[in-house]
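As you look at this complex, bear in mind that one protein chain is not there, while each of the others sits in place.
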Amino acid sequence: MEDTQLTQLGRDVRGFDSPEAAILECVPNPHPGTTYLVRFTAPEFTSLCPVTGQPDFAHLVIDYVPGEWLVESKSLKLYLGAFRNHGAFHEDCTLAIAKRLVETLSPPWLRIGGYWYPRGGIPIDVFWQTGAAPEGLWLPDQGVAPYRGRG
Amino acid sequence: MEDTQLTQLGRDVRGFDSPEAAILECVPNPHPGTTYLVRFTAPEFTSLCPVTGQPDFAHLVIDYVPGEWLVESKSLKLYLGAFRNHGAFHEDCTLAIAKRLVETLSPPWLRIGGYWYPRGGIPIDVFWQTGAAPEGLWLPDQGVAPYRGRG
Amino acid sequence: MEDTQLTQLGRDVRGFDSPEAAILECVPNPHPGTTYLVRFTAPEFTSLCPVTGQPDFAHLVIDYVPGEWLVESKSLKLYLGAFRNHGAFHEDCTLAIAKRLVETLSPPWLRIGGYWYPRGGIPIDVFWQTGAAPEGLWLPDQGVAPYRGRG
Amino acid sequence: MEDTQLTQLGRDVRGFDSPEAAILECVPNPHPGTTYLVRFTAPEFTSLCPVTGQPDFAHLVIDYVPGEWLVESKSLKLYLGAFRNHGAFHEDCTLAIAKRLVETLSPPWLRIGGYWYPRGGIPIDVFWQTGAAPEGLWLPDQGVAPYRGRG
Amino acid sequence: MEDTQLTQLGRDVRGFDSPEAAILECVPNPHPGTTYLVRFTAPEFTSLCPVTGQPDFAHLVIDYVPGEWLVESKSLKLYLGAFRNHGAFHEDCTLAIAKRLVETLSPPWLRIGGYWYPRGGIPIDVFWQTGAAPEGLWLPDQGVAPYRGRG
Amino acid sequence: MEDTQLTQLGRDVRGFDSPEAAILECVPNPHPGTTYLVRFTAPEFTSLCPVTGQPDFAHLVIDYVPGEWLVESKSLKLYLGAFRNHGAFHEDCTLAIAKRLVETLSPPWLRIGGYWYPRGGIPIDVFWQTGAAPEGLWLPDQGVAPYRGRG
Amino acid sequence: MEDTQLTQLGRDVRGFDSPEAAILECVPNPHPGTTYLVRFTAPEFTSLCPVTGQPDFAHLVIDYVPGEWLVESKSLKLYLGAFRNHGAFHEDCTLAIAKRLVETLSPPWLRIGGYWYPRGGIPIDVFWQTGAAPEGLWLPDQGVAPYRGRG
Amino acid sequence: MEDTQLTQLGRDVRGFDSPEAAILECVPNPHPGTTYLVRFTAPEFTSLCPVTGQPDFAHLVIDYVPGEWLVESKSLKLYLGAFRNHGAFHEDCTLAIAKRLVETLSPPWLRIGGYWYPRGGIPIDVFWQTGAAPEGLWLPDQGVAPYRGRG
Amino acid sequence: MEDTQLTQLGRDVRGFDSPEAAILECVPNPHPGTTYLVRFTAPEFTSLCPVTGQPDFAHLVIDYVPGEWLVESKSLKLYLGAFRNHGAFHEDCTLAIAKRLVETLSPPWLRIGGYWYPRGGIPIDVFWQTGAAPEGLWLPDQGVAPYRGRG
Partner (left out) sequence: MEDTQLTQLGRDVRGFDSPEAAILECVPNPHPGTTYLVRFTAPEFTSLCPVTGQPDFAHLVIDYVPGEWLVESKSLKLYLGAFRNHGAFHEDCTLAIAKRLVETLSPPWLRIGGYWYPRGGIPIDVFWQTGAAPEGLWLPDQGVAPYRGRG
């Protein structure tokens, strides 16, 4: 087994109180110079409504092209868990996550899809990417089923 | 073509202002004495919340065993449309429809499933039947997909 | 290859003008005395509305336990095709088909599910069986997806 | 519109800090003496692992037969939201919710299905009911899709 | 929690009598200068047929790129609810909603998909966008399942 | 309610004996100069095989960009119903419908997808469009599920 | 690894020319005295029509309760493959397979579901079991999706 | 009804012993000069493994743009049926069918998708087209669901 | 957070070399005397074929009614992982897992469904339960989709 400097993977780590407090850890990209895509699907995201304080829920999908670094997945999970008591609009929250990852990883390219649970019968989805995808990148659809109400 | 006394089918009929005003029309059951099931699926139901006055939406499925009469489907559609400006809780509304049909048709057996759109992220379903189904009746599941949020 | 007295299978046969004119052909049941189920699924059924003369469409599923005879499937197809210019309510039409088969085959048991396309936004399904299914019969659900409108 | 004594529906209410602090409100059953089923689907449930403190997520479905009272749906939502910082095993958490509802509503019958998100690749589902369902009750399947991993 | 000037979110607000009377409220875009997409899915839309006065139902999906403003989701819900007693053809209604949003938000780009329930067995879908999507925008398919009748 | 010159909508109209006899009615496009798409889905289409005289069935989807006119949907339904006793190959039938609409509406753009039921175990699909779609048009996939036999 | 007397598993074996020629091999039931179910799903079955000589296709599902023996799965595959040039009606073919297995294994219980591809637009399904299932046996639905034509 | 020179449609024709022996028949394209697509879906394809002689199964989808000729569908069915006792690798077999059709029809464009059943748990799909599709052609996805193992 | 004697949950534990070496840990049932169901879904199971030594894969679903003990889910995961280099027939392997759990937990009732990936195109499913389910237990279907080959 390979040896790494990770402080969270394979250890018992408690969560963080806020997104700012959470630490995103990286591992060296084992295939630097290769343009490939890494996708994380996070169906367990929850934050708070900034106006009413009620909990909000979302299904998030994050796609990025690694440069020098990969984000370590357990640290990403703990970072996302740190929004549990954070208040922000759906649009704001989705973009803030993407921008934190951009700042940490300086990836050649990244996008995020935020699929939020309905409020008042109407869900909001938020989609952002850092720009046009790199040439020659293979970029599949995120394929999340549309909301359909009942029946 | 067969001739009937129906006042609404094949004619241009405006809707009714309230459930009480609507007229449920019947046609004679062409197979009296045969225990069979008739199912209506009404995905276009809407009423009002009795507390907030906001619109509510539901997908309704009605199953019944005809006795002497069949309910004529266009009159049923107009009756259901008459809930458009009627305020009642989900549970109340669903049972009221079933009981009106029971009163009109005196069917040997009837049930209703009300599948309401989510409010506050939580949908309510309401299920009622007049009693155990008649022996030998073939009664398929209503098969409405459960609500699943997003993702 | 086996030789049979069938007049329609493997030959070019024109359709019939009415259900009464159509001929249901039978073949001897190769497993008499065995209680098994035969299911026909007919998604290409069409008849006329008896009041407006407009075309109606249905997806039909017929289940029966063979006694002495099997119904030959091409003759069944031609019989169902003969409803093309026949006017009858959904409930009537569905039961008439079942009863013709009962009369022709004298099967120990039979049921029919008629899944009609929506009119006025509300589809009608009709379900009938000759009685409780024989003991020990294996009888799967017909599994037709419920109507769900849009979305 | 009907007038009620509800303190939470149609008003701006903050959440509760623990399940014990939350208030389940009731409204009189508009159809007492009728054996029918009410189903709540709550895809936005989250609590904490009692050992590691990590967040857990579940999709809950609650079915009950109302006696004298209906549970008011907004108060149910706030009660479920109060598990956000509560630590308990999946099995414990699911049964505790059911038992609180039984205590509050004294319903003739109740059941709960807790469909938990996978941990270590293996999800846990928990199913409980207060006993055999009342005779003549119509009780559809909860129909939650099984977990299937990837592919 | 953030403080805003919204008059409807977190308050008990009755609906509006017509689309003209409804007020679309905005909040400042928290990420101005970033080209991202916001999607609203509204499966609870209903209006009236301008010729027969009968209710029509639609599932609407709205996609837009925010400029200076975001539309506040509760005000959007109330605006859409105001079509409840408004008569217009499917094509007209769908485009009118899109144009009102364009006028209110002056978004860099917007599109609407209107998926209407069948009438006479034939549903109508209406699709419009303000022009070609901005370069580098990530724009997923709306993915609404096609109408398929029965079976 | 708006007043129109339509002869068929909201009235009891019998069908036509042949496609040639049917009258396609139009209404003025309420949004002329706007490049948008109108989609009709017709799962109730049936015609005859020109060689054997047997009934054929198809699921049709028609997409067009309106110019001066919209096709009125009830007249379209009656036109499609007029193929009931018309014999033509699948490929011919599908294109004839499209060309009749082109001739009637002179739309900037139109396409048709004809999804025919299997014969001999092999279904035929037919796809045609008048040319490349207009720039800036939003044109979703027709999304009809492929035929898959059994299992 | 365990040692067995099997002549076909792990070896390169050519197929058989007829069902009669094929050899069904058995292995001792490792859990005799335990009432459990073994299910084989065979989506690659093909035989010939006894009247026209055309190929027929089916998806077969076989359920049985082992007694002293398990059927070895490679020998079952070769037996089913031996119907490739055998002519028989759907009903006959399905029951013949079941009866051969009964004769070979003397299982406490067995059933077969034959889901045949459509001919003339109408598929046939055949269902048989040796009798009522043993008490306490867990017997899931075979869950094959119903045929639905197109759309 | 139209009169044609076809030797197989509407007649009882036995199959062919090899692909070489089969006759592909054509009918004149009723819409020459129009760039449209014809799709055949053949879920009943079977051939033999050239190394082991075991049967192989595939689901084939063929798309082409007709030039002067259409392929007659019954003759296509008989041609495909003639691979029943033919041995070839999956890749070879799929391309051979496409090339025979190209030779027979000289179509402006053609493609084939061969979706083979798994061997050793791994299915092979083969995709070929004669070149880039003609400009302005409408070419939907073949949409065959990917293999997913179990669960 | 609750304190427990668990040696594996929340700690970094290596896997076991064989099923015999693995340790199944228990926690006290928090609701003893209540008849409820716990379901584990394990889509990541793999073992070896006892004859060829090739890897086999299965999707397992385990249902049980707890008595005094719950099985701790991380220890269950490690136990299942210990079959990685163990050779046994599908039927044997499935029942061995169930019987080890019965021995460890002495549950009032238990069942297992083993859904194995296809070999030679034919998957095997294995179903066992300890006897009839306790009265009043709510026991949903395991709902695993049937294998369907391709297309």
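Residue numbering begins at 1 within each chain, and the chains themselves are lettered A, B, C, D, E, F, G, H and I in the order written.
Please note the rule applied: contacts are C-beta pairs under 8 Å (C-beta built on N, C-alpha and C of every residue); 3 or more make two chains touch, one makes a residue touch a chain.
Please read all numbers here as calculations on a predicted model, not as lab measurements.
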Interface residues of subunit D (partner: the chain not displayed): 43, 57-59, 115-119, 121, 123, 144-145, 147, 149-151
Absent-chain interface as seen on subunit I, which is shown: 12, 14-15, 43-44, 46, 52-55, 57, 81, 84, 117
Residues belonging to subunit A that touch the chain removed from view: 1-2, 4, 6, 9-10, 27, 29-31, 34-44, 59, 61, 66, 70, 73-74, 76-77, 80, 135-145
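One rule holds in what follows: only the chains that are shown with their structure count from here on.
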Neighbouring chains common to subunit C and subunit H, by label: F, G
Most remote chain, CA-based centroid, reference being subunit G: E
Identified repeat of the B-D interface (over half of residue pairs identical), from A-I, B-C or C-E: B-C
Subunit G-subunit H separation of Cα centroids, rounded to whole Å: 29
Geometric centre distance via CA averages, subunit H-subunit E, whole Å: 44
Length of the line joining the C-alpha centres of subunit D and subunit H, rounded to whole Å: 54
Residues within subunit B bordering two or more other chains: 10, 12, 43-44, 52-53, 57, 59, 117-119, 121, 123, 141-142, 144-145, 147, 149
